[in-house]
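Note that one protein chain of the assembly has been removed; the remaining protein chains are unaltered in position.
Chains: A and B, in written order; residue numbering restarts at 1 for each.
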Amino acid sequence: MTLLRTKGLSRHFDGLKAVDGVDFALDPGEIRAIIGPNGAGKSTFVSLLSGRIKPSAGQVFFEDRDVTGMPAHKRVRMGIAYTFQITNIYGAMTVLENIAIAAQNRLRPHLFSRKPVSEVEIARAATKAAQEVGLGDLLYETAGTLAYGHQRLLEVAMGLALQPKLLILDEPTQGLSDSEIENFQEVVRRVAQSATVLLIEHNMDVVMALADRITVLDNGRVLAEGSPGEIVHNDAVQAAYLGAPA
Amino acid sequence: MTLHNGKLLALCVVTVIVLFGLQFVLPPYLTLALTRILILSVFAMGYNMLMGYTGLLSLGHAMFFAAGLYAAGLSTYYWGVTLPVAFVLGIVGAFAVSLVIGLLALRTQAVSFMIVTLMFAQAGYLMTLQFTNITGGDQGLTLPTDARSFGLFGMVVDMTSDTARFNLALLIFTVVLAVLFAITQGPLGRLFVAVRENEPRTQMLGFDTYAIKLTAFTVSGTISGTAGALYGLMFGYIGSSFAGFQNSIEALLYTLIGGPGTLLGPLLGTAVMTMLIDRLSGITTAYLIVIGVLLIVVNLWFPKGILGTIRDRWLGWLK
Partner (left out) sequence: MMDLAPYLLLAGLEGLVMASVLMLTALGLSLVFGVMRVVNVAHGEFYMLGAVGAWACAQFVPGHPALAFCVALVVAPLLVGVLAYLADWAILKRINYDPEGTIVSTIGMLYIIQQLTLMSFGPDARAVDAPFYYTIRTPWFGYSSYKLFTVVMALVLVAGLWVMLKRSKWGLVMRATQFDRETAQNFGIPVNRVYSIVFAIGAMLAAIGGVLVVPNQQAHYLMGGDPLLLSFVVVIVGGLGSIPGTIAAAILIGMSDGLLSVFFSPTAAKIFSTLLVAFVLVFKPEGLFGRSNRV
């Protein structure tokens, strides 16, 4: 069974084909990297998966269910978590509160749930997610005042607190220091034990270290797909993306 | 339920006790003024739920105040229902109106939302004038004497007695304060603030933000209507002016002055403003000019209000 599948997925912006007829499949448990030059349509593609953007054509299936018309918040409930490429957190709130909002979704699925969990449980779940990404010491800091790298980690922690089946990370290591990247790779490996990870990444070292398979996007289309070894030696990829002569 | 934000809870308890004690030291006319302040601050607390916590700036809350006022007042005036029943009908009326208006208005955002709430409220106000034969229009209706008291557990509560009015107002105020404490300091309140701070993000954390906003809107309108019902029944008068634009603006101003998004801000803002307006209306008929100046000044230099400023500078738990 595939976890997630797309059929002819497309999104046009006034004639610009940002995503153009992509057929894509993701198996449960894998770490998949999406690479491609700037403007290839990677962010748009994962936004279509998460429901943040509506497709111009094509379909998205999650666990063999057609979720194309489903609003984003319901997809999150089904287990698709999305972290933004441009950090998007609650700047005025503390780290703990930021993650608590995410944790609350899982613990209290409806606004008027009959069995509401207590604030203590929400706080405990949020603290755990913070510790997993290494933000355990910064729980009461105001999120907007954190260093950039920490804000990126907070994004990831919010994704983790949802305990998703699929975690989509859009360029999570952008702007992180080497040691932070090390730490981040640890986090992703741990997450991957319980969730499928879809990772957009520019840093090829990270991709090579983490990915089970790689999909290459170019001009909104899938250029190639395969294991890291296959992709590195793929001529078309070399030509289009890695810049080496074919 | 576990206790959280115990400091704020303690402050609320102290506030209620102090308010209760005030009736024994204040001269009667100030007790009466305080009764009005309590009811109007319930109105502002309802407003604050939407504007302060959820970040949705309505320009039409007079519509909900008036819905409560008219539903309660007209049902006792025409059908002779007892005051407690009329009060409940007022709350139900405000709930229904705020649910319907919320369903519509929340399809819009920001500036459109402000204009839509303004226009619906204006339509409501004009309707109270259009149907003057029922509502009494500008002149209003004075409730008959037998609608000025009610029996409760064998006691007769007289709405012309200052003491009875004050304590009843304080009781309702306390209940609303408790409800709002439970909402704002818990998970639901966190979602309201999440929508205010970053709605798209909240959506991507799996929340139906329309439903959250509708909840906030309806709670807010219902509480404002509760204040309206109480006001009408307690002072025995219902009239169009309560549905007017100025009433909406006063709720906004009380909230702005006291501190949007703080639980006790509306009480403080209402107290400060009603005292100020009472003083000024003795001096000049044009006290509205003060409202105008304050709207601008607060917006320019004091957008967090009194308690909001204190919260940001010193007491983080004051929310």
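The rule is short, and it goes like this: contacts are C-beta pairs under 8 Å (C-beta built on N, C-alpha and C of every residue); 3 or more make two chains touch, one makes a residue touch a chain.
Since this is a predicted model, take the numbers as computed values, not measurements.
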Which displayed chains the unshown chain touches: B
Omitted-chain contact residue, chosen from B:88, B:127, B:179 or B:277: B:127
Identified contact with the non-displayed chain, of B:112, B:139 or B:281: B:112
Hidden-chain contact residue, picked from the options B:16, B:33 or B:288: B:288
On subunit B, residues whose C-beta touches the chain left out of the figure: 57, 59, 104-105, 107-112, 114-116, 119-120, 122-123, 126-127, 129-130, 249, 252, 256, 285-286, 288-289, 291-296, 299-300, 303
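Heads up, the rule we're going with is that only the chains that are shown with their structure count from here on.
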Chain centre separation (subunit A, subunit B; CA means) in Å: 43
Residues of subunit B defined as touching subunit A within the complex: 1-2, 4, 186-188, 190-191, 193-194, 197-198, 200-209, 211-212, 215
Of subunit A, residues touching subunit B in the complex: 50, 52, 71-74, 76-77, 82, 84, 88-93, 97, 100-102, 104-105, 108, 111, 116, 118-120, 122, 158, 162
